[in-house]
Every structure is written in structure tokens, then in C-alpha cells.
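Encoded as C-alpha cells, here's the structure I'll be asking about.
Only a single protein chain was left out; the remaining protein chains are all shown in position.
We call the chains A, B and C, going by the order they appear; numbering starts again at 1 in every chain.
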């Protein structure tokens, strides 16, 4: 008995759920949980089906292809196989540390295959958890050369996702374009408030009563990719910009690790510039 | 084009979703949203299907009966028809006031057919919103006689649900037994903490840092019926028992009105002593 | 025995708390609660002192003036006297209804002296609670003439504060300038995200996972005045812009009524474009 996730995405039409679940039934698969969403504006259909049984993947998928309209996407994922991630960092340790510890204690079922830093500061932390750390210094390299060096390393590890865990450099469109819907960033504000640099300083100056963090896919618009998760925390007049940054760490960690868990469970669908979480 | 909610509850078996949604498809009904749950311990299957189209209720239900196992429950509800509720109150106005205002401004799509108080204090409030108020005083009546008087009045209004909006009397098993899964109470604590009388006083004495409220179905175990919704609010050492009670009003209102909205939308299934919210 | 709130605001210097509380002590006043804040950047000192006893207001204040530096502000407020507010509305009822109900049930100790609408829609609601409603239609009037008509009416009621409870018109600098730090608005977004028109539509299009509301003082920068309170609520991909607006009502109500409670309790100090809540 295996457990797999079937993800389906296609233009909506009547009877889709019946047709897809009928095929699952013919395969003697048990549906543990089924969640679907139809976007009322675009009419796009999204479904995540958690299945249990004996799988004949090729036959199942080809039978689905037979009934699904043109332009459909469908895929079958093992529920237990860990996604491979490469984590990119700069100097701040809290997001990396949180992910490492959650993987360590089993809260997060990812496979961290490598950590890559443009500074060397977090080498010791990664090594404590026996994760290879690579220092690819951006200094004395052109942006292209630096990204090229990163790409070669990343390619070597063949990750499913790149996680920017407080990686403080902006990636070029060329780099981003190689990993569509596969780069996850944690931005230290409640987007779209405080886009860009120094969001805690901006939040402090505006006198907000709540700060936040946003985990999102990276595309080529700065801080504009599809939002996966957001979390917030109350602050008050006693908080300096530094205090806000410190309090913000907890929400950054929480939002990022929640986003990674959704990714690991194959729950995140991208719909234009938004996400559908099933 | 109508919109209806199909609720199904039965022992789980492979292919149920496929069979049920196929029948909907044959009826040319569009599935707006479908949510289901299978209890892994009991193997009970629950499904809520939001449908749109032209309905032939009798034929749809009888075709479902044909495929559903013995002991199944299924029902079809108009998505726009308002549930009829009678609200029972004592003296405190905040829960009644909140429901009245939410119905007034359209946030809650209930039909409040009457308010019934064992004191007269809230007559004016109900009347401001043109809702009939009935004062059935419990004094100088035996418990049986008082409940009998209430029952006659309630029967007259033929409500779908009774809502105990800070009704401070305990109902007899006989009364409760007449409305299985149809009486909703708001208890002023985060159950099962502080069961029974004066929960805020108990919370104050224990020095808790969070207080709560619980909306639940009433059965014949005091404060033990299936929980529909719970909400909480932070307190601190500055709060007296009275301050806690005052802060608690907001969570009481919020939990009760959220429970009523779930009820109105046909989302609440009872599974033993728990609820499944689909 | 009376209870009063002493508010002090001045440049910080060593010994201020000692000097102020010593004067209170000499007046045989008991300090129920004392909260203070010194802004580390500007060095401005803020203190709220809750006092109990027999008050000789003039002597207390003049003794304070003797020790406080030039440019200080200090004031003494009865803890039990209700602030007089005029509420400005357009068509949406939820914020007005919430305030009316909270005053009715005693949760909010304000004195609503009048409701003023640029449409007539909410007249009936105000009248249910025996509050005078005035319809000053903006149509067929110049902006100046409309504001002039409002001003005359407002003057008549001599309110301490104006509350914009979903008043959907922008006030002129001239109007705003007459009520410095005395106009409170509820903005239907988590400022500074989604400044301006149709914030829920903007939030929907951006695909945020949390929406919010902001209660703030009105100054002459649109949506830029000092923030008093912010609250948030989770949303997901199932929410249309309309659903977000509906869910947003609850946070709007909650943020506005919390801000009004802070105002009523003399807790809000304005410090540049921020608030200090003591």
C-alpha cells in the first residue's frame, strides 16, 4: 500500500470530479482526501487527491490524459518522498536554523541537500547538522559570474526547490527564469506593504501596530511573486526598528517553514500571480 | 439556475466520491465546491457538495439512495433559504445584539423568528429590530411547567434551530431530547476548561493568560456536547474577573456567530461527540 | 473618591517620574496605574497616571506646571466622563451598528451625540437607538458648502471627537485642520498596504493571505495619519474580493471600536506621525 498525491489542473467542465475519481476507483485506489477549487473568473480547475493503494502510474496518468481537456496538467507524487531543497543564505541564521531543526526533529520532511552562502558565516551551523555548505563569495565576481558559479553547484545537487532563507541578493531574470515556480523567498514584511529595502525601518517610521512576513515564489518582479503564506505579529510604540526586526524573525521563520510544508505536501498550485492551497 | 447543498453521511467505501459526483454530473449539475472527510477510526464518510443548476430533488435523492449503503443519510438544502432560529436569552445583551446586528447588516443570513427570554430585560432590544419577544418567566413555575410553556411557543414558530445566546438556565434532558443537534449554546469558557458555573471567576483564580468561549451543540451532558467553534483572547494580570468577563464578551459573540454561519451554510456534521466542519 | 487620568507630555529629563508622582503623593492621591514612555530618538516623555482620591485640579496642575519644562502639555481627565462623539457615515452599517450596540450593552463608554450621513440609509438604525440622525446630502452642493453644513451641525453638538465609520468621502484640509487629532477614521486595509480606493479589490488581485483594517487619526495626507490600532484576518484563495470585503467588516469593526476604547480611556498620545498607547 502506497500513498500518492494526484494533482490536476485544467479548464473547468461539468463532470470533472466524477470522471477523475471514477478512474481512481477503477484503479481500486482509496481516496483519503480530495480538495478542489474552481476559479470563478478564469474557470480554471485545480484538484489535489490523496490516494492510497497499488499504483500503476503510467496507466493511471494516460487514462487521465484521455479524459482531460487539452492544456491540462496532471502529476502523481509520492506522499512520502522528500523534496530536495538547496537553501541559499547570507549571514542571518534564524531561518536556516529553524529549517534545520525542524528537519532534525521530524516536523518538516524535506531533504536539505546543500546550503549555499554568499558569505561564510553559516558554514558552522550547516555543518552541525551534517549538511554540505558551499561558500560562493559574490565579491570580486560579476553578477553573471557569481550566478553562474551558483548554478553549477545547484545543478550538481538537482534540487526540486531553491529556498532563499534570508538570501540578501537580488537574482537576475536569467537565473530566476531557470527555476519557474521553484524558488521560494521569505520577505520580511507583510507584502505589499514595505516592498524593497529595510522593511522594518519603513514599518517603524510608519508607526504600524502589526508587522508581518511573506513567503512567496520568486518571479522577475521584485517582491511581486505569488504569495504562499503570510504571518503577522503585534508590535507597539516600545519597539525600535531593531526590536521589530528581532520580533520579525519569529514570523519569518514561521511563514517560511509553513510554506515549505505546503510545498512538501504538494498543496501549492500557482494561478496567475496567486497561489491556490489545496 | 439554483444553488443547493448536498450533504452525505455514510460508511466509507471505495468509489463513493466517484459515484455521487457521477450522479450529479448526469443531472447536469455543476459542482461549485466539494469537501469530504473520512474518519480514519470509525470509517464514516462525510461529504458536502455545493451544486448549481436545475434540480430534480426527488430523482436526485432516489438515485443517490440506490448507490448509498444502508444507514446513509443524505439531504439537499437550498443555499439561499435562511434557517429559522428562535433565540433564548436571559439578561445579557451582547450575543443577542451581535446576532441581530449581523442579520441586519447582511453578515448573517439567518431568519430570527422570535426571541424568548426568562427575563424581560431584552424585550426592547428585540423590538428595535422588529423581532417578536416573548417573556416566559421561570419564577413561580416548576421547571417542567416553564419548559412546557417554552415548548409550546417554540412549536408555534417551527424553528430549525434554537440558539442559547447567554440563556442562563439548564435545560432538562426531556427538553433537550426534543431537539437533537438543533440546540446551539455559547459557553463562556474554553471548554473543557472551567466547566460549570462562573468560568471567568475560575479563570481569574487560576491566573490563565488566555480566555476563551465555546459554541457547541447541547446534549444531556452539561457543557459536553459537540464543539462547533472555539475562540480565545489574551488577558493578563491586570484583568479582574469582571474585566475577563467583559473581554470574554467579544469572543463569545464571535464564536457564536461563526457557529451560526457554519450552521446556515450546512457545513456542520456531527460525528459522535465531535463536529466535522466541511 | 474620584478617579482621574493625568496625562503628561514633555521633553525627558532625569527625575520626571519622581517629581510628578511626588506631587500626586502630596495631594494624597493614590496611583492606580502609571505608564510612561520615553522616545529614545526624540527624547520626548509621555506619561499616563491613573489617580484616585480627592482632586484639587487647579492646584495640582499649577504645581505640575512649576516643575515641568517649557513646552510641556499636561491635562487631567475624569475617568468616568464619557467622550462626546459625532459619527459620520455613508451607507454601510456594520461599524455604526457595532458602536451603537457596544454603547448599548456597556462595552464602550462613549456618548454618541449624533450620527451624520451623506446618505439617508442609516437613519433608521440610529433612530432605533434613539440617536439623532442628520442627513446632509452632498449632492447638488459644492464640497465647501457640504462641509460647511456639516461643520455647523457638528459645532452644535460640540463633540470631543469625530468618528468616520465608513464615511466614504475625502475631507478637505480646511475641514480636517479644524479637528487636529480629533478625527478617527477606519480604513479598510492593513496600512500602508493598499492605500486609496478599493483596497479589498487590490488585496484580492495581489493574492494576499491576510487582510486587515487600520484605525487612524486623520490628517491631510490621505490614509497617512497616526495609526491607533490595526487588526487582521486570514483569507485564502476561496475568497472573492466581495468575500474579503465581508470578512473585512469584522476586523474593521474590531479595530475601530478598540481605537475608540483607547481614546475613551485617554491612552492615546500622538508623537509625530505615530501613536504612543499608554
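What we mean here is this: a residue touches a chain if its C-beta (ideal position, glycine included) is under 8 Å from a C-beta of that chain, and two chains touch if they have at least 3 such contacts.
Everything numeric here is computed off the predicted structure, so don't read it as measured data.
Peer 1: Per the definition of touch given earlier, which of C:35, C:120, C:144 or C:172 contacts the omitted chain?
Peer 2: From the options C:35, C:120, C:144 or C:172, the contact with the absent chain belongs to C:35.
Peer 1: Check the options A:188, A:249 or A:274 and report the residue that touches the missing chain.
Peer 2: Considering all chains, including the one not shown, the answer is A:249.
Peer 1: Among B:67, B:145, B:168 or B:210, exactly one should touch the missing chain; which is it?
Peer 2: B:210
Peer 1: Can you name the residues of chain C that touch the chain not displayed here?
Peer 2: Within chain C, the residues touching the omitted chain are 14-15, 17-19, 21-22, 24-25, 28-38.
Peer 1: For chain A, enumerate the residues touching the unshown chain of the complex.
Peer 2: 33, 92-94, 97-98, 101, 104-105, 107, 125, 128-129, 238, 246, 249-250, 254
Peer 1: At which residues does chain B meet the chain that is not included here?
Peer 2: So the residues of chain B touching the unseen chain are 37, 40, 190-194, 206-210, 212, 226-232, 236-238, 240, 271, 273-277.
Everything below uses one rule, namely that only the chains that are shown with their structure count from here on.
Peer 1: In chain A, what residues contact two or more other chains?
Peer 2: 37 - these are the residues of chain A that touch more than one other chain.
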